[in-house]
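Have a look at the structure below before the remarks.
Here the complex is missing one protein chain, while the rest keep their positions.
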Amino acid sequence: MIEKALLKERFVKWVLIAFALSSLLFLFLIFIFILAEGLPLFLKVGVGNIIGGFKWAPTRGSFGIFPMIVSSFLVTIGALAIGAPMGLSCAIYLSEYSGKKTQMLLKPALELLAGIPSVVYGFLGVIYIVPLVRNYLGGSGFSLLSTSIILGVMILPTIISISFDALISVPKTYREGSFAMGATKWQTIYKVILPSAKSGILASFILGMGRAIGETMAVIMIAGNALKIPGSILDPLRTLTGNIALELSYASGDHRLGLFSTGVVLMVIIMILNYIANFGIKRKIAK
Amino acid sequence: MIKQLGFLCIIMTCLLSCTGQSHDKTRDKHTITIAGSTSVMPFTEKLAEHFMLDHPKFVIDVQGGGSTAGIQAVLNNTVQIGMSSRELNNKEKMLNSITICHDGISIVLHPKNPITDLTLQQIRDIYNNKIKNWRELGWIDRKIDAVTREEGSGTRGAFEELVMKGKEIDDSIMVQDSNGSIKEVVATDPYAIGYISLGLVDQKVKPVTIDGAIPTIKNIKTGKYKIVRPFLYVTNGELDMYAKEFVDFILSRDGQKILKKEGLVGFYD
Partner (left out) sequence: MRRINPRFIDKIVQIVFNMQAFFTVSILIVIVAIIFIKGFPYVNPEFIFASPEDMGRHGGIFPSIAGTIQLALLSILFATPLGVGTAIFLTEYTRESTFTKLIRFGVESLAGIPSILYGLFGFIFFVIKLKMGWSLLAGVLTITIMILPTIIRTSEEAIRSVPRQLRIVSYSLSATKWETIKKVVLPAAAPGILTGIMLSIGRAVGETAAVIFTMGSSLRLPLSIMDSGRTMAVHFYILAREGISMEKAYGTALVLVLSILSINVLAYYVMHRAISKYS
């Protein structure tokens, strides 16, 4: 009887280990299959000609994605320029100024909005933001600016919720000490709370960047997808994700491999961002 | 937890048994799978809707994916029929192709745009970024928002061959991935120009005459309007009798009448 129970325990343990290993297995599979499709072209055409190349004409043997790398970073920076100040000030309001009740109501409400599908954001962008930009600022409206605005709003929930967590975890004694020395609330926030929550806030920005750079459907709806590096904020542009989604269903042969190479570059960028974000968070915990 | 899990399980079983049952029902149905060009897809769906009304035993599964993907799918035998909006290239020549109709590619503008006629050369220059401003074509001083299809698209392939004639489409031209999305851009942006399948032109956009010829079925048949490409059904070897019945329906007068009503160029008058 006891032996049977022991056997069962051991069985359960092995099953659970197998389950736990599945995440690693999936990660491994994703890496292997995207690399297996994406790397051959790097070897064939040359890393420099893909990452540094300016011309994307996959059916005629040019696989340069440099403009898309630049464009991906441009929209990400644009999104951050809009989302970061709004998100951070919203987080500061929630953690420092609002009452407990407002906080309890607003925070989940803002987090809920992370659930609105990206296609809906893209659709609203096309219907409302694009004509606004076209009529008042010029260009077609399908532009770096419109894309940045929509992505900026999309990353708000990420930035708010993570920087709020960072702000709220600053010990109460810091605030009390600062007030005791006669500092005003703003002085306390500016000189004490923000510096001690710095790494968490930074992590929220980087995770927001990760979301912006990985966003696909909303971007192909608003960005215009022209291959050139945008010369102004009113010019259209194509991101790495947009390139994959636009052409994947039509591509075959080397063209398809080229899209997987685009995927490899995207994967590397995301990995670096995640590493930096995790590093930032870890440093905060260590402190 | 146990209760909730149990509840979940019940839902699951219902769901699975539902799918199982309906699967039984489909067993005595004849399924035809079709995939490929997003330009041909809407018309195939229309034809399939009509066909299935008269033939309730048939299930026709139509998917997009693009000309190239459709041809690939036929090669791998994942679908029975591939749809293509371009001619087969040399590597694909061992497949059978059936021309179901012809389609004009129409150059479209926003309805508010006063320009009605363009030359082939002007269109080529717009897409080559030599003409950048509507002023150069006799309208207001505003940048031209030209839109093209993505690399690999059958419509783009035909456009490059028939209009660009070896000249490159410039990198600054906007790209959309379907006829429908190009139409949407042109319908909402007064300064846009795009090209779409003639069958999809409606009052939302305005087709222009090219070198004096309006894109109409008549002008295509007489050869006056020259931007025309075939719509193909591609098969790997012989079709089974059910798929053949569907193809025969399309090539029949009834089928061709439907295509004609949709603005395509069929085989009968």
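In order of appearance the chains are A and B, and numbering begins at 1 in each one.
Here is the rule we use: a contact is a pair of C-beta atoms (placed from the backbone, for glycine too) under 8 Å apart; a residue touches a chain by one contact, two chains touch by 3 or more.
All figures in this text were calculated on a predicted structure; none of them were measured in a lab.
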(request) For the chain that's not shown, point to the residue among B:103, B:145, B:160 or B:184 touching it. (result) B:184
(request) Could you tell which one of A:41, A:69 or A:92 touches the chain left off the display? (result) A:92
(request) Touching the absent chain in the whole complex: find that residue among B:59, B:120, B:137 or B:251. (result) B:59
(message) Counting contacts across the full complex, list the positions on chain A that touch the omitted chain.
(response) 5, 8-9, 12-13, 15-17, 19-24, 26-27, 29-30, 33-34, 37, 86-87, 89-90, 92-94, 96-98, 106, 108-113, 115-121, 123-124, 126, 128, 153, 156, 160, 184-187, 210-211, 213-217, 221, 241, 244-245, 248-249, 259-260, 263, 266-267, 270-271, 273-274, 278
(request) State which residues belonging to chain B touch the missing partner chain. (result) 1-2, 4, 8, 11-12, 15, 19, 22-23, 25-26, 42, 45-46, 49, 59, 61-65, 76, 78, 178-181, 183-184, 187, 204
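As a working rule, only the chains that are shown with their structure count from here on.
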(request) Between chain A and chain B, tell me the centre distance in angstrom, where each centre is the average of that chain's C-alpha atoms. (result) 34
(message) Using the touch definition from the top, list the residues of chain A that touch chain B in their complex.
(response) 55-59, 67, 126, 130-131, 134, 138-142, 220, 224-228, 235-236, 238, 245-247, 249-252, 255
(request) Within their complex, state which residues of chain B touch chain A. (result) 64-69, 71-72, 143, 145, 150-153, 168, 170-177, 184-185, 188-189, 191-192
